[in-house]
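Pasting a structure here, questions to come.
On to subunit A.
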Amino acid sequence: MFTKPSRKLLAPLAAAASLTLLATACAESERDEGGQEAPFVFGSAGDIKSLDPFLANDGETFRYSRQVFQTLLEHESGGSEIVGGLAEDWEQSEDGTVWTFHLRDGVVFHDGDELDAEAVCANFDRWHNLSGPWQSSNNSYYWQAIFGGFAENEDEALPESRYVSCEATDELTAVITITEYSSIFPGGFSLAAFGIMSPSTLEAIADAEITGEEGNYSLPDYTRTPGTVAGTGPFTVEEWNRDQAEVTLKRFDDYWGDTAGFETMILRAIPDENARRQALEAGDIHGYDLVAPADVEPLVEAGFQVPTRDVFNVLYLAYQQETNEALAELEVRQALAHAVDRQRIVDTILPEGGEVATQFHPDTLDGWSPDVTTYEYDPERAEELLEEAGHADLTIDFCYPTEVTRPYMPAPRDIFDVISADLEAVGVTVEAKSYEWTEYIGRTDSGECSLYLLGWTGDYNDAYNFIGTWFAVQNDAWGMDEPELFDAMAEASSNPDQEERIAAYQELNEQIMEILPGLPISSSPPSIAFAANVEPPAVSPLTQENFAEGSWKE
Partner candidate 1 sequence: MLRFLVRRTLQLIPTLGGLSILLFVWLQRLPGGPEYALLPDDATPEQREQMRRSLGLEEPIAVQYLTFLRRILQGDLGTSLQTGRPVLEEFLTRFPATFELSVTAMAIAVSVGLPLGYLAARRRGGVLDFAAVGGSLLGICTPVFFLAFVLKVVFSEGLGLFPSAFRLSPGLSRTELSGFVVLDGLRTGELDVVWDALLHLALPGVALASIPLAVIVRMTRASVLEVLDEDYVRTADAKGLHRSTVRTRHVMRNAMLPVVTSIGLLTGSLFAGAVLTESVFAFPGIGSFVYVATQTRDYPVLTGFILVIAAMYVLINLLVDISYSLLDPRVRAQ
Partner candidate 2 sequence: MSNGTPLLAVEELSVVFGGRGSDEVRAVDGVSFTLNEGKVTGLVGESGCGKSVTSLALMGLLPSRGVRIGGSAVMRLPEGETDLLRLPARRMRDLRGSQLAMIFQDPLSSLNPVVPIGVQVTEILRRHRRMGGSAAAKEAAVLLDRVGIPDPTRRLREYPHQLSGGMRQRALIAMAVACRPRVMIADEPTTALDVTIQAQILELLKELVTEEGTALLMITHDLGVVAGLCDDINVLYAGRAVESAPRGPLFAEPAHPYTIGLLGSVPRLDAPRGEPLTPIRGSVNDNIAWTDGCAFAPRCDRYAAECLEGPPPLVPAGDGHTHRCVDPAEEETE
């Protein structure tokens, strides 16, 4: 659709180049005389939503934006430790409300602007001062998740903003002040949604408006057409072909760190997991994410590289206590927990290396407790408990998502099928309901499903990112009211002392598993696949791969 005039002039050259390319299609890593290198094509599960990550809350947009924009803090390559990003290092005040970031020197944006503290603060101030449709949670999900509200909240339901100010104390020092400490910091500063854009970009988009109604927003042009947004990442965004669902990234040669191994990287959306695998096998793409567990072995045998990420997720069966009164009874919740053969799900459906989860976050996180109450697979006990509760003939609706795989949930339909068969085996009548992913999220969030499958991959290394997401306040997704738990959660989260906080988390985990708001099913390591001739980037448990680390094998 969008063509730069210069490309037209280059057309004959490009044609010649691609002819050669076709001739050497089998050896894609080879460079041809034109100096052009074959692009690295990665099959993603969906198209990106916006070029500006601030507006997004989905993994595919963030996979793209992490290559183009950078955040103040990052996670270590291949791990979950927080390290410096655009900020070389940082300090927090005693009470955890003042964060001082010492920026890297010599960082330039794609458009030539230089990174300084003013630029960082301009970004934060912009977000803080957004108004109108920008304040819809559809358009600023992560801002609201971390900082609560805006400078001027237009919706009374929004909490007061946690953000106070950002000051550039010197050229390379930005000081961000927040109202109170929360364990979401410093992890919050690493979220891809808070990718720093250049001052020129900010100027250009200052008047950009979101039009349309709730649920039917039309995003401003700069989020759709490359050319306006500029970050500091190892790649620049070259083209977003929306009808092909394809984003083309180019190596940014003035990147402050090691320049990217690939000259060109293309993210191409292939929603179907089978199609992704076939595309890799056919050589159409050179890597893809969300590999089905069953495909791992055949791919490895066929010579593909299928690195496995560390476990950093949890899959759970949620009990919504309001839609089905029986679920408000502890015995029923326990009965359902005993009824499900979680080991079988782990053994037969989840990828190798998965484990039955005993609590609502993986054991790789501090705060995991070895002493939580466990619920063994025991159908007889389940039946007894149901009998005791007077719900021997329980009927319950059970939702699962269709046409989707998540890192923690490879085959939702099969997992549903196994659980529902287990439940039926102890006398529960299951009414199946399936929804497409976005609709599913909406319905489960608003508490329309009594039982449903969902999970979470951590954004950063803190237990609160898991349990705090669900059990910090009364909400429709769970429909449970446990004020004590909520209070304890708030207290733990606002404790700046690392050790005390972790001990509190352990207690919280024990408490949660007593209450049993849902059944944690598993934590499993998701895989990602690459062609044999690719030197893949270090895989990240947080699914935050930095593709600049990848390159063609010599």
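Candidates were picked such that all candidates are chains of the complex that A comes from, given by their letters.
The rule is short, and it goes like this: a contact is a pair of C-beta atoms (placed from the backbone, for glycine too) under 8 Å apart; a residue touches a chain by one contact, two chains touch by 3 or more; residues count from 1.
Keep in mind it's a predicted model, so treat the numbers as computed, not measured.
This complex places one of the candidates 1 or 2 in contact with subunit A: number 1. Interface residues of subunit A facing candidate 1 in the complex, by the touch rule stated above, are 1, 3, 7-8, 11, 14-15, 17-19, 21-22, 25, 38-39, 41, 212-219, 224, 242-246, 264, 266, 268, 270-272, 275, 278-279, 281-285, 402-403, 436, 438-439, 442-443, 445-446, 448.
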